[in-house]
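Heads up, one of the protein chains got dropped from this complex, but the rest are sitting where they should.
Our next item is chain A:
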Amino acid sequence: MGDTELELSPARLEELQKSPSASSTSTTSSLSLPSSPSSGPRPLTSSSPSTSEGLPTSSPPLDVISEGVGELSLVIDTEVAKKACQKVLQKVKFLKADGELSSANSEPVLVNGTAHPSEEEAEPVKNVRRRQKNNSSKQSWLLRLFESKLFDISMAISYLYNSKEPGVQAYIGNRLFSFRNEDVDFYLPQLLNMYIHMDEDVGDAIKPYVVHRCRQSINFSLQCAWLLGAYSSDMHISTQRHSRGTKLRKLILSDELKPSSQRIRREMPQPPPSCPPTLHHSQGMSEHSLSPSKRTHQRSKSDATVSISLSSNLKRTASNPKVETSQDEDLSSSSDSLELEAGTPVRLTPQREFIKSLMGIGKRLATLPTKEQKTQRLISELSLLNHKLPARVWLPTAGFDHHVVRVPHTQAVVLNSKDKAPYLIYVEVLECENFETSSVPVRIPETRIRSTRSVENLPDCGITPDQRASSFSTVPNYDNDDEAWSVDDIGELQVELPEIHTNSCDNISQFSVDSITSQESKEPIFIAAGDIRRRLSEQLAHTPTTFKRDPEDPSAVALKEPWQEKVRRIREGTPYGHLPNWRLLSVIVKCGDDLRQELLAYQVLKQLQIIWEQERVPLWIKPYKILVISSDSGMIEPVVNAVSIHQVKKQSQLSLLDYFRQEHGNYNTEEFLTAQRNFVQSCAGYCLICYLLQVKDRHNGNILLDSEGHIIHIDFGFILSSSPRNLGFETSAFKLTSEFVDVMGGLDGDMFNYYRMLMLQGLIAARKHMEKVIQIVEIMHQGSQLPCFHGSSTIRNLKERFHMNLTEEQLQVLVEQMVDGSMRSITTKLYDGFQYLTNGIM
């Protein structure tokens, strides 16, 4: 029974990996992860907090632990002491039940509490070994798979979803602790949706992990609460109220899930008693995949969770008031008053209030009739919001820890939407180590802009006052500003526009050398009108094209401005701009829109992006982050440096190709070719996305073009089984207009062939990893009333679009057909016409 025998062939592994449902169902009957405690190995199910066994009435070695309890009662109240006592008793009972463990073995563990890795490790390994002996090879394979390096979060989610075996589910529930937080976070919607809508065993398996993470992070807590709310919303109201999801949500929002480390330290002067048997087990199982250091780390985490899950009344433990207040002091000392007054917990409050304010603004904007009014209102609402900043609030869509310090309210814009009022705000933040513990920045009043940036900042502009003066002295009569502009005025102006000055400070007048020399002799200066006109065109050509302001489309100008430019401009105008950790973020606030489909689309796009990257297919797509706050609100991470094709066409009045030439230069320039390649790679990527996800409502307002030539599809409101108004438009696989083909260089060009080839490669790669994509969608199907899951065949149809049965040659034919079909399809055109008539979108 050497380990080598258990080596899985890669093919076998892949099989397991791909079809977990099949393998698990086929093995459940004989799987050696039984739920009956009578069998030799320790049952996995005992990790479940809902163990039906009552609390032990007998008190075996109470004398051993009574000492610890006595100590406890000195620092905490009797209630807690009693609970701790019960917990220990329960553990002891488990230990007793295990015939293998001698009391001598368990005693030291209980007394000093420190984990003895060697003993603990030895035990589960034994178990595993023994179990393996009894099991069929299939079971071993499954076990080996779980233990193997290939077992990733995606597979874990898949088994969690497909396995009907509580033991497997519980095992995976424990295994979640061993994955990196970021990896699990990606599947948070799936995890929580399973928690809400699937049977109790799955829920029980997931809960410890979720609770544990909630304790660790405010951000995670809020994400969970929001998602739980959003994904419970499709339940019937009566069941929803008492559902597990709602309960967990309430628990999280009650803010009783405090960081556990401190709590444990306080409640138990000694480290917690040894791990319950299940943990040993799980550790044994994950032994191969975990490094020793990681293992101990995991154990301490598991300790925490198990101690929670074992306490049947989690609430009572966590809400020990003494523990709470003392622990929160450092977190939110300034908000103590608020806590007292409002009587609500304060850990999550600032962020919740912040989000609530943003949503409130959106709701109020929706009542205003015109864009102009909405914009004005938005700006003043945000200026009010500014008075409450900085605060311990952050944008969940950002990739780093920070505190929001200011919303440059005049920069905010209302986005184009008929009856809702989504809006885009820019948010100034200060990056910090940890937004939960780092102190909140001090408010700097708006009026301080001056004092922070005055004459002393002059050298920043790249030229010294002397240089400047000398540049003036060559043209004494021309720009003799020393009289009219005081020194600090010049300073200010320079600070305002440093780049311009550095570029042209020496020739503000833009004079030819001749005219300067002639001027020194006090002769009149003559200049050619043609030069002025030429300089004007040249300068405008050098500056990136800007869009004209359009009151009906206020966002066009804001989005067209290059991001770096905007960052620089806003940084100049803010009192926080001088701080080195200042950053600018942006976010779209959606109120009245359900972003759950968007989130689903994001996950699918992200998964496909990873797949294509892994398979080295140079397809380009841009999944943008989605934050679901409820079933009708949320936030979107805006795509920077991008405007919609509709806006491009309306503003430039050019064909897409001509616009490309205007922006990137003529056909054979490096810039144009790069932009064209970007365009092709992104087109191919999004065509596949549109096909696989059946993305509908593809008009030019929903397709962005970024400054590098990529297209980016936005608005995944109609995907899979849903389509706008069921007009039967858009029957082609994806949108490919002749204008797009023109940019690609026409139907016969190399780039167009490249486009088709990319599509084929992309489809083959996606097909190879189909399960990963399907699983994301399928799990979210559970209990969902979203229109994209309308009907019964959504998942089947999705699977069919991967064409598992076709050869690569057949796939190629399919791609050709789809491209031709889209080219010839008049429905795309017709749909554009329809959009133009109804929404004014070109």
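Here, a contact is a pair of C-beta atoms (placed from the backbone, for glycine too) under 8 Å apart; a residue touches a chain by one contact, two chains touch by 3 or more; residues count from 1.
Methods note: contacts and distances are computed from a predicted model.
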Legend entry - Protein name, per the UniProt record, of whichever chain is missing from view ("Armadillo like helical domain containing 3", "Aldehyde dehydrogenase family 3 member A2", "Small ribosomal subunit protein mS39" or "Brix domain-containing protein"): "Armadillo like helical domain containing 3"
Legend entry - Residue touching the undisplayed chain, where the options are A:A412, A:A675, A:L704 or A:C788: A:A412
Inset, instruction - Just name the one of A:D152, A:D185, A:D234 or A:E353 that touches the chain not displayed here. - result: A:E353
Legend entry - Among A:D234, A:E431 or A:E572, the residue in touch with the chain that has been omitted: A:E572
Legend entry - Candidate in contact with the missing chain, chosen from A:L188, A:I525, A:L654 or A:M823: A:I525
Inset, instruction - Just name the one of A:L150, A:I379 or A:L579 that touches the chain not displayed here. - result: A:I379
Legend entry - Residues of chain A in contact with the chain not shown: 332, 334-335, 337-338, 341-342, 346, 349-350, 353-354, 357, 360, 364, 367-369, 373, 375-377, 379-381, 383-384, 387-393, 409-413, 440, 443, 445-451, 477-481, 483-486, 488-489, 492-493, 496-497, 500, 504, 508, 510, 515, 524-530, 532-533, 535-537, 539-540, 548-549, 554, 557-558, 561, 569, 572-573
